[in-house]
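Omission of a single protein chain aside, the complex is shown with its protein chains in their original locations.
Our next item is subunit A:
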Amino acid sequence: MTAAQPLPDPLAGPEGTAAALPEAPRREALYFALRNKKLLIGSAIVGSLLLLGILAPFFFQNGPNERIAPPGLEPSAQYWFGTTQFGQDIFVQFAHGVRSTFLVGVLGGGIGAVIGMTVGFVAGYKGGWIDEILNMITNVVLVLPTLAVLLIIAAYLESRGIVMQSLFIGLTTWPWAARAIRSQALSLSSRDYVDLARLSGFRTHKIILRDIAPNMSSYLFMTFILLFGGSVLAAAGLDFVGLGPTDGMSLGLMMHQAVKWGALQLGVWWWFVPPGLGITAIVGSLYIMNVGLDEVFNPKLREM
């Protein structure tokens, strides 16, 4: 990989970057991002799985639950990941599962991040009784027994879709993000430059968006990645205990079915290994990406 890239002159390199830094902070981040192995490897895995999830389902004639093949086939050229005991193509299921896993991650993580950041920023910046009330709400949601609540909700819902599941995950996972962001915002909002922004006539939302948030951008991005990974795992957990979507397919649901029909005992390893590996790969790569991003944005880590 490095051989294909035109390497900068080792002597001219550092000076070249140093000169480029003041003018282009964006390009500076890109420069370090492209040289960060963790970030590159992580985003390559996440990117290829994302492409698979988005594009592959368009090439299949059959849905993930259709019985189109002889049951219990091992992986072969025709059925890449083999088939289930009911003759469903596992690769088709896997592609659909990856798609819904990303959907859950983006939706659930996104909802969680938006609520968590809003609550955290407002509580941390405003302080006083607003802070106390928001803190109270945060703590209440934090101690809610999520699984028990979902069981009750599931009893009342006739059909559960992936969007519904993401919504529920997003609405229950934000408290830790809110607490973490609140403490950061609290510390940043006592800085003099926040006072200076007020003296410049900035309104509250502008101060939060333009002065406080940019100072913790990598932290916010990390929050989103962690919420994304958390949502994927939470969804897989819910699917696995049978609270997954009643229509459609997900990686957790695949594992649930595999276990339910005794794939483990029958030695049908190709039924449960792909979804397990898929979840591990997505969440693991996101975490690796997160470490890489931290190195890109944090100059202290970058210099090592």
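Note that contacts are C-beta pairs under 8 Å (C-beta built on N, C-alpha and C of every residue); 3 or more make two chains touch, one makes a residue touch a chain; residues count from 1.
Methods note: contacts and distances are computed from a predicted model.
S.K.: When one chain of this assembly is omitted, its UniProt record names it as which of these: "Sarcosine oxidase subunit alpha", "Rod shape-determining protein MreD", "Oligopeptide ABC transporter ATP-binding protein" or "Aldehyde dehydrogenase"?
M.R.: "Oligopeptide ABC transporter ATP-binding protein"
S.K.: Would you mind spotting which of A:31, A:80 or A:202 touches the chain that isn't drawn?
M.R.: Missing-chain contact among the listed residues: A:202.
S.K.: Check each of A:65, A:85, A:118 or A:215 against the chain that is not shown and name the one that touches it.
M.R.: Looking across A:65, A:85, A:118 or A:215, the contact with the absent chain belongs to A:215.
S.K.: Mind listing the subunit A residues that contact the chain we can't see here?
M.R.: 22-23, 132, 191-193, 195-203, 211, 214-215, 217
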